[in-house]
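In what follows, a structure is listed as structure tokens, so that the remarks can point back to it.
Left out: one protein chain. Kept in place: all the others.
We just call them A, B and C in the order they show up, numbering each chain from 1.
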Amino acid sequence: MNKERLPRDVLAMRIAKELEDGSYVNLGIGQPTLVANYIPPEKLVIFHSENGVIGVGPMPEPEDEDPDLCNAGGQPVTTIAGACFVSHADSFALVRGRHLDVAVLGGLQVSETGDLANWIRPGRGVGGIGGAADIARGAKRIYVMMEHTTKDGERKIVRRCDYPLTGQGVVHTIFTDLAVIRVTPQGLVLLEVAPGWTPEEVQALTEPHLTVSPDLREIAL
Amino acid sequence: MNKERLPRDVLAMRIAKELEDGSYVNLGIGQPTLVANYIPPEKLVIFHSENGVIGVGPMPEPEDEDPDLCNAGGQPVTTIAGACFVSHADSFALVRGRHLDVAVLGGLQVSETGDLANWIRPGRGVGGIGGAADIARGAKRIYVMMEHTTKDGERKIVRRCDYPLTGQGVVHTIFTDLAVIRVTPQGLVLLEVAPGWTPEEVQALTEPHLTVSPDLREIAL
Amino acid sequence: MAGRPVYHNALEAIAGINDGATVMIGGFAARGVPTRLVLALRDRAPKDLTIITNDTSGGWGGRVDCSLLVEARLVRKVIASWPVPASTAVVTPLEQQLRAGEIELEVVPQGTLAERIRAAGAGIGAFYTPTGVGTPFAEGKEVRSIDGQDFLLEYPLSAGFALIRGFRADTLGNLVYRKAARNFNPPMATAARVTIAEVDAVVPAGDLDPEAVVTPGIYVHRLLVPE
Partner (left out) sequence: MAGRPVYHNALEAIAGINDGATVMIGGFAARGVPTRLVLALRDRAPKDLTIITNDTSGGWGGRVDCSLLVEARLVRKVIASWPVPASTAVVTPLEQQLRAGEIELEVVPQGTLAERIRAAGAGIGAFYTPTGVGTPFAEGKEVRSIDGQDFLLEYPLSAGFALIRGFRADTLGNLVYRKAARNFNPPMATAARVTIAEVDAVVPAGDLDPEAVVTPGIYVHRLLVPE
């Protein structure tokens, strides 16, 4: 498959476009944090980090790092005007209580019923769940951001996850480097495809059946 | 019965003597609030009010009343240096979690097994429980402060409460205008009697059997 | 978006509270009551409200509290810890309506009331509390023994609207409170679909100490502030 897939930053831009003005959003560790770089200045999106920061700002220059301030991945961050700090108990009360509008999480596998596996590979005997299970279950909408297939070409959108789950039936929309796919009670609906890709080509890399939306579009920014 | 009973303020002094230096104490609405007046200055007792004030101070002069500051009875209060404010959720987390050393509560009836009834008379169809049930169950020690009998001469220390309960098996010590009585697994133990009163006279005004402590003393301040 | 919508008119701030609504109202002994919002609700006069609040006893030296909504006969059900005054000298409108079978009352121990509200905001499905075991508050409730101690199962309390009283807000809706006026306002802010906060002033985002914010703006949907 030599066709071009979307670069991570373009995928991050596509997801950034989806976030609404005034919304509260949690970005998972790793590539989801890129999304914060592409919010236009006229749009206010407030980023929650589960370690008790509401109003995460951009990463600082090394000389401006604050030793007491990091995101959920332990990376130094800044805060926006109007940020505040809460404890872990209060931060996860917020998460569990369905107050976050969106969480953008990475994925190892997503099933056709919206199950998400993203915390441990079956082979490894021990792993860290961190806040992923709470967030997967707690945010009003879960967007998964991931490559459509593994490096070895294996399909990651599957009928049933064989990796241990993070959350059951929690995913709202899957954003990959090939497609945007909505999880619905009737199954997966293909909403958008990457430029140059056909629904059939995306289907070939997806285990469960994709219903092609009548409004199918090309992913645009 | 024309013998003299302890005045309320003397009873308050007796209870104040019982409170330890450095302890956190909740005082119920009504006569228990008198106890705060008799803590000697060399002893630090920090008073918790369930409406979120930790570090309640004396009542203010009318001209110094703060409209946003009251105790659990709605009376204007002041705060000590080092006081802080918490929400009701946090205030009762503290109560329920057994962090208070002592609560001094009023009583309508106390049973020989330490049941406390203090929120409603059977005749009245509707009453307010307020924080009494939480505090009765939550403080490490419950001291009841009450008259030994009702105005009509009825006994208030009974085998079984016939008033609706506030808490079951919660009372540690009963301080009345006639006696100090400890609730133990073996029943009620008479520890102290008011000056001029004999154990037999106190027993006559108490429904369940009182075991007289070998160290029986006269109530002293 | 500049932040949360700011209203100067209390009737506009409470738009959407209609007949049959469930409304949480902050305050304890008439401190920390969102006075203007409560008065506006009386004026809007929706019927058959369910009111969740600490006390409806009235009699706090003429201060405004939720008892005036009961008096105006807007309330179908009250959930409170202190519904009537300790004294039986005055028969309140709530007691009159209770006797006439015109209103429903659920009395909840204050700490259980606060925790049930917190649970709703925190996504907890139910919890076991030691409060009330062996008392009338245990009636009809599941009792469970955990490590040799009995607990009652209690369920969350949520609402369509929370009317709360803050001291200051910033434009993002972050709130600080003042002294004992804090009381039930922070947990209620978390437990309603729409939380409306009456405050003395709205300051620019960044002007409140980020370490001292008690209610993060995510919980606060509308602000009412004097002109």
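Here, contacts are C-beta pairs under 8 Å (C-beta built on N, C-alpha and C of every residue); 3 or more make two chains touch, one makes a residue touch a chain.
Quantities reported herein were computed from a predicted structural model and do not represent experimental measurements.
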item: Neighbouring shown chains of the undisplayed chain, as defined at the top; value: A, B, C
item: Residue of B:Cys70, B:Val86 or B:Met146 in touch with the missing chain, whole complex considered; value: B:Val86
item: For chain A, the residues touching the chain missing from this view; value: 29, 49-53, 66-70, 73-74, 79, 85-89, 91-93, 95-96, 115, 124-135, 137-138, 164-169
item: Positions on chain C contacted by the hidden chain, ascending; value: 115, 119, 122-130, 144, 146-147, 149, 151, 155, 176-179, 209-212, 214
item: Positions on chain B contacted by the hidden chain, ascending; value: 21-22, 24, 43-44, 46, 48, 54-55, 79-86, 92-100, 138
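Keep this in mind: only the chains that are shown with their structure count from here on.
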item: Reference chain C; chain at largest CA-centroid distance; value: A
item: Centroid spacing, where centroids are CA-atom means, of chain A and chain C in whole angstrom; value: 35
item: Centroid distance [mean C-alpha coordinates] between chain B and chain A, Å; value: 56
item: Junction residues of chain A - those touching two or more other chains; value: none
item: Of all residues in chain C, the ones touching two or more other chains; value: 118
